[in-house]
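For this view, one protein chain was removed and the others were kept in their places.
Chain lettering (A and B) follows the sequence in which the chains are written, and residue indices restart at 1 in each chain.
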Amino acid sequence: MKLHVYCLVEPVETLPTSLHGIAGVLVRQLDIGDFSFLVSDFPDRSVPVTRGNALAHAAVIQSVLRETTPLPFRFGTLVTAEQLENYVTAKREALKSRLEQVRGCIEMNVKIISDHKWTDVCPAIETQETPGTAFLSEKRREILGSEARAAEAKRVAEWLEGQVGEVVRQSDIKTNLTGRLLLAGAWLIERERVDQFRIKVAEARQQRPDLHFLLSGSWAPYSFANMDLEFKTHFGVS
Amino acid sequence: MTFSPENPHPAEPELEPDIETAHPEEFVEQLRCVVDSLPSRINIDAQSVEQGLAKLVLTLIEFIRRLLEKQAVRRMEGGDLSPEQIEELGLALMRLEAKLQELKTQFGLADEDLNLDLGPIGRLI
Partner (left out) sequence: MSFEQIIVSGSGDSLEEQELSLLETLDHVLNRGLVIAGEITISVADIDLIFVGLNVMLSSVETAQQVLRERQKKSE
């Protein structure tokens, strides 16, 4: 019998009782070392990615968020109690540090869509081109377009960070997205300052009517849970 | 958040994640792309996946690393790099090699373990 893990908390807080999670199974608390895990029994080897299961997972975490700030686990984490113990042994310090970092905070997200036509940066050449050259010309246009887009995404990210920076504790903005999504930002904000954050985003929105905003929250710190716990290395070769 | 029948405990309104946008259709379209490529079942089994994953990742990185070295050498020979740039590049590649060695050790992988059989195309490295 495996355990589906929802989140990790410091054991000092009172957690909500009679929570139901994946497949309607009762969620229970598992204390290991200095941490408490919220888990539920799961009989199969893999978890179906259904609306119900995903929402159940999120709902458990959201219930905990009311009492304290947990570190959420990714949906579908199936482990044995022993594997959890190994995990705690290996990551104790990093997990403690993460919990401290997120204490008293929640996460807010902003996603931005831009409809700008990036390939207009380099208009198509009207002259007759042989297939190979035309192919490369088009490639060049695409590359220039995506470079322009990436540059703009970076500028918008920096601008947005400038707008909200003083009310957040930590930020994580992704600009290397596909489609019309220009950027997806996550911010770790102290609970008392969330209203200020919303106001700042509303103000930012007014400044850029050409951009389409989506603001969502409050979430548990999904985007800030795994930082420093992954093997992250930067190879600075350009 | 809407709740399915298996989860009969509706949450209180204050901390519910609410979503605010003037363009819901556009974001639905964009976010769908993110989610559409997902499989129907997830099994994140801590033991069974780690080794295979590490092998795959490190093999790819090793491949890239060798390409980068070749490219760096080519540029150096081409004479369009300043001595400072050559030095920086050399240092970065040295660090890269050392880091990769460290990762191999961490996962208990030997040099021979890192290779990908691409069938008719042959081996990657």
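We adopt the following convention: a residue touches a chain if its C-beta (ideal position, glycine included) is under 8 Å from a C-beta of that chain, and two chains touch if they have at least 3 such contacts.
Note that the coordinates shown come from a computational prediction; the quantities given were computed from them, not determined experimentally.
Although one chain is not drawn, the whole complex shows that of B:31, B:93 or B:109 it is B:31 that touches it.
Interface note for the absent chain: among A:118, A:187 or A:219, the touching residue is A:219. On the side of chain A, the interface with the absent chain consists of residues 5, 7-8, 46, 49, 51, 54-55, 57-58, 61, 71-77, 79, 83-84, 87, 109, 176, 186, 216, 219, 222-223, 225-226, 229-238, using the contact rule stated above. Mapped onto chain B, the interface with the missing chain covers residues 1-2, 13, 16-25, 27-28, 31-32, 34-46, 49-50, 52-54, 56-57, 61, 64, 103.
Here, only the chains that are shown with their structure count from here on.
Touching chain A in their complex are the following residues of chain B: 1-9, 11-12, 14-23, 26-27, 30-31, 33, 38-47, 68, 72, 89, 92-93, 95-96, 99, 103, 106.
Those residues of chain A lying in contact with chain B across their complex are 18-20, 23-24, 45-49, 51-52, 55-56, 58-59, 62-63, 65-66, 74-79, 83, 87, 106, 111, 113, 178-181, 212-219, 231, 233, 235-237.
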